[in-house]
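Here is the structure we will look at, set down as structure tokens.
Just one protein chain is left out here, and the rest sit where they should.
Note that the chains take the letters A and B in the order they are written out, and that residue 1 is the start of every chain.
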Amino acid sequence: MNQPRPVPIKLAALLLLWVLTLALPASAATVSVQAPPDNDGLNLDVSWTESTDPAGWGVLRAEAGSSEWTLLKLLPGDAREHSDKVTTDVWNHPPADEYQYKVVALRAPVLLDEIEESEQVATVLAAGVASEPGTGSPKGSFIRTGLKSKNYGPLVMLLIILAVGVMMQKFTADVRAGKEVFIRRIPGIDAIEEGIGRATEMGKPILYVPGIDELQDIQTIASMLILGQVAEKVAEYQSDIIVSCCIPIVREVADEVVKSGFYQAGYPDAYNPRNTRFISSEQFAFCAGTNGIIYREQPATNIYLGRFFAESLILAETGFVNKSIQIAGTAEATQLPFFIAACDYTLIGEELFAVSAYLSKDPRLVSSLKASDWVKLFVVVCLIVGTVLTSFGLPIINNLFAISGG
Amino acid sequence: MKLDTLVRFQNMDRRWIFLGMGIAILIPMLFPMTLPFKVDERVQSLYDAVEEIPAGSTVFISADFDPASRPELEPFFRANLHHLLRKDVKFVAATLWPSSPPLVMPIFEELTAEYGKEYGKDWCFLGFKDGKELAIKAIGENIPETFPQDIKGNKIGDLAVTRGYKQAKDFAMIINISAGFPGTREYVLQIQGQYDLSIASATTAVSGPDYIPFYKAGQLNGLSAGMPGSAQYELLVFPDGPPEGVRLLATQSVNVLNVGHAFIIILIVLGNIAFFVTRQAEEVE
Partner (left out) sequence: MRSTIPLVLTFVIGLFMVGEYFIPHWRYHQFTQVFLEWGLILAAAAFLLGLFNLVQVNLPKVVNKEEDWGYKLVMLAALVFTLVVGFMGGTDRLSNGQAYKWLFDFVFVPLNATMFALLAFYIASAAFRAFRARNLEATVLLVAAIIVMVARVPLGEDLPLVGEKLPQFMNWIMDVPNIAARRAIFIGAALGAVSTGLRVILGIERSHLGSD
């Protein structure tokens, strides 16, 4: 880090070399600069042509009209393109309207490790032949269509989201008009209500664990939605619910959700804020603390809904030893086998997201299940047709879902 | 009487199972011996990908593991560092797990010193960054802004090894030692496709099957899962045995897995025999 600065003689020699190279002809390389499709306004693709491979390339950039060049990267001799991000700090250095690039065909490989950043441009220019500059503007797009790059994924995704929204409206109208919507029975969800009843009969609390991930994870969000319904039922049954949280902000939200549930059920006084607990944000400390709750407070029913990792089996086995009824649900495929082995009921993947609608029986929520089922059918058809077409060398459906790389 | 014993066996106190498991694990630890094993295609592919990195290139190591997963992943981590350092590949490392820096920093220092590598010039450790998926996205977009300083408080711009490496795609490869979340899945979903990155993953045995689809789809260039994966990688890096002073931690522990698995399989088989005998007897009654 604290090496002596290069001696001035070395710098003078480099500058002399650079002045000498000014007299040399420019590299035959022709540089073209283009903004990539669906650009964010910060990226430019630089490409150049050259029939023979030099020892390496140096890529330089400057704002249009400026002579302050910056060395971007040294590339191997067979390279002919470079993707550049023009700024990494948009608040302090917003992108310019236009940039110019030139490439330097190096006569011999350059090692930049020992050279100060301020001297790198001069060194690279001195070590090769620079091309004429090419210019380009990093124009940003305001909508990602994927049409130019043939990455239709975002467009298809937008259509799917819109389709789910439209179908939800249609099915809600159908349900309101008296049309019946069939939802298959999910024993795990039915067991939640049974579990609450059992806890009430036994005079023991219910333990609810909303996973160990952050609040923004969709499984945690789904778990908070279910907690609202569960808390309401618990309040109606005049039972107790302990919520054990691994993330502080999840505890704050869970606390509000439980409070609302008790309020909604008409028993605001029965709500006990001490029962919604933050244990630890450290995975296994949380696991040990929750196991402590299971051993000491002996809940009759344990509900684990959300995103779980290695603690899943440790929690579920402890609950099994405690002879609690255990209902688990997660979309985390690696933990499903553990829950299935140790719990009475396990909600697999998407079933976790259906619980709230199933429990509330609100027509608008039920209609959303129906809508996502139709999209699932669409995906299944795409998978089958896509597999057949791709097998015959027609990757049309693959391209339809491509997000990058064309 | 005999039936009673079988019923009791099926419902035995789990502490007997714990005792049996404890003994099964202790035996190979006290009397070590290593059976020969084969190398999985996914580990071979990982080794080949590292082998193809030209000397002088720089890779990005995301060491996302903690003390809990250390026995499974440290052997890979060490073998991989040996592999990179002896090939003269430089590295920039970081972690998304808060409990990782005190674990990995001593290993970095020990092995780089062994190969005579200089901090800042041949390698650096940027330390921990919170934000999980957001941090990964930021690594894909802009490393100097995500990690303005390294773990020692040096400005990232002052480190020669990071010059010219602003985004994940600038590196020859991303090597992710991943004990779970955030880890390989998030690297693949957040930035692999977007920047067409070359990512190698070493993960725990339980996460391995989850990442196989990524390997099959070409989104990972290699995958080592759990202790067996680490042992196979050690075998590839040191085919003629370890040099003096180097311990092959996973290779030594593979037998513990052998006996532990055998114990569980025997338990399951015995449990099923007892189950069938009692069920038949009940049907006869």
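Here is the rule we go by: a residue touches a chain if its C-beta (ideal position, glycine included) is under 8 Å from a C-beta of that chain, and two chains touch if they have at least 3 such contacts.
Computed from a prediction, not measured in an experiment: that's the story for all the values here.
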Note: the excluded chain touches shown chains A, B
Among A:V31, A:L44, A:L72 or A:C287, contact with the omitted chain is made only by A:C287
Note that chain B touches the absent chain at residues 14, 17-18, 20-22, 25, 35-38, 41, 66-71, 99, 101-103, 105, 130-131, 134, 152-153, 205, 209-210, 212-213, 216, 228, 254, 257-258, 260-265, 267-269, 271-272, 275-276
Touching the unshown chain, chain A contributes residues 38-42, 90-91, 95, 140-144, 154, 157-158, 160-161, 164-165, 168, 214-216, 218-219, 221-222, 224-229, 232, 247-249, 251-253, 256-257, 260-261, 263-264, 273-274, 277-278, 281-282, 284-285, 287-288, 292, 296, 310, 313-314, 316-317, 320, 331, 333, 336, 338, 340-342, 348-354, 356-357, 360, 362, 364-365, 368-369, 371-372, 375-376, 379
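We take it that only the chains that are shown with their structure count from here on.
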Within their complex, chain A touches chain B through residues 1, 72-74, 83, 85, 88-89, 112-114, 117, 213-214, 282-284, 307, 309-310, 321, 333-334, 403-405
Touching chain A in the complex, chain B uses residues 14, 68, 99, 120-121, 132, 141-142, 144-145, 154, 157-160, 163-164, 166-167, 169-170, 180-181, 193-194, 196, 206-207, 209-210
